[in-house]
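Of the protein chains in this complex, one is absent; all others appear in place.
Chain nomenclature is as follows: A and B, assigned in order of appearance, with residue numbering initiated at 1 for each chain independently.
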């Protein structure tokens, strides 16, 4: 998809040149990994969730990540305030509904966060289906059907929430409700390292921090993670696995150019 | 110990095939490492501690890890509720009394968790002695005496708490109060990486999630960590140390088969 090449190079250059501050309210399990992936990509991460400093932190940021892994009532209150600040200042909000299907507490939290709108949602298929409250998609389908179904599903979710929705997995479907991108980069080993979803959300936020075109920004962030994973995986020697892969994943994200990402991108577009 | 070989292979296969959900209420220092070790082993970790979602999280899990590193009053309340849920649904509870000797707050927390019973306790010698409130074991003894004493100590603790007790260190003693296993796998470098004890507890929980025989499950989880550590350590080159070792430790846990664990296992059984 040659059309993205110029965009990807521009996005990457803008991140490296402006080092955008990306404010995360996120879980304690993968927060260090998210900070590292943002640094490797050229951005400036900050993690902070005390309510009294939310106005200052979010107000100074170029993007806001809300990630509900290990969420509690205190963090939710800070997230809702941060989202208000971000909306009032046109700072993009990137929402990661980690494990939202696991409890009604997370479902209510997600509803509150989504009520007044976010810029981009990134989740896996189960998470995004739960957000939509719609179990009619993708059950019992084979992978080809899932491919078609996942694109339609992402488009429907994007229309319903009025934002870009990225449904990631073996296949990634990213839609703004009008145009949908289906992409197939990535490797199975990504599922054996905790936080690769959270880190993908962070990379999307780094891109959204420097561009108001959220559809290419989301495709770019997802593709960066997946291409880095492909490059890391091919370097593994016999007997190596998720531990060495994770170290090499950061190496590759650090070394990726926008052009590398564009060249390796395997995706197609479709209209809703 | 040929008798374990079949069990270990079965346990590993069951974990990989059923991908059991293991709910952790644990510390923020090593939670990412515990999630990664569970993924490498084939299980599905989830970390969550908001009281409002405990019933859903623990209720959906196949095992519950309670780890009191960085514990506070809020987490303790969630742990006690999670333990109630686990007991009512016959979900195994694996308790890690991290640093329990360091404060009376932790000792009271441990007493509350233990009051209504857990399935397996895994701690080092100092932690387990503190739980037992018994300073008569193992002081001023040489390592051979410690070897005998540690087995008897584990058996006594198992009898007192009515569960499997695993006392880990240079020597591991695991007992259900009747049969005690003494095992010697492992390497010194494990003491130079934070969270290897927590990770061992997670591996035990992965096994207990797929088997109600908690004594072999505990021996299996401990041996998996120690054998992986041995395999990682022999690969280190001159000048490498805990950083490279840790990455390779995850690689090895990912690549271990049940048979690998059984073959490398160095342990003997004794009756109480």
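By definition in this document, contacts are C-beta pairs under 8 Å (C-beta built on N, C-alpha and C of every residue); 3 or more make two chains touch, one makes a residue touch a chain.
As the structure is a computational prediction, the values presented were derived from the model and not from experiment.
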| item | value |
| --- | --- |
| Residue among A:125, A:214 or A:250 touching the omitted chain | A:250 |
| Listed residues B:195, B:221 or B:258, member touching the removed chain | B:195 |
| Positions on subunit A contacted by the hidden chain, ascending | 28, 31-32, 35-36, 39-40, 45-50, 52-53, 56-57, 60, 74, 235, 246-255 |
| Residues in subunit B touching the chain absent from view | 27-30, 32-33, 69-73, 99, 102-106, 191-195, 239-244, 246-247 |
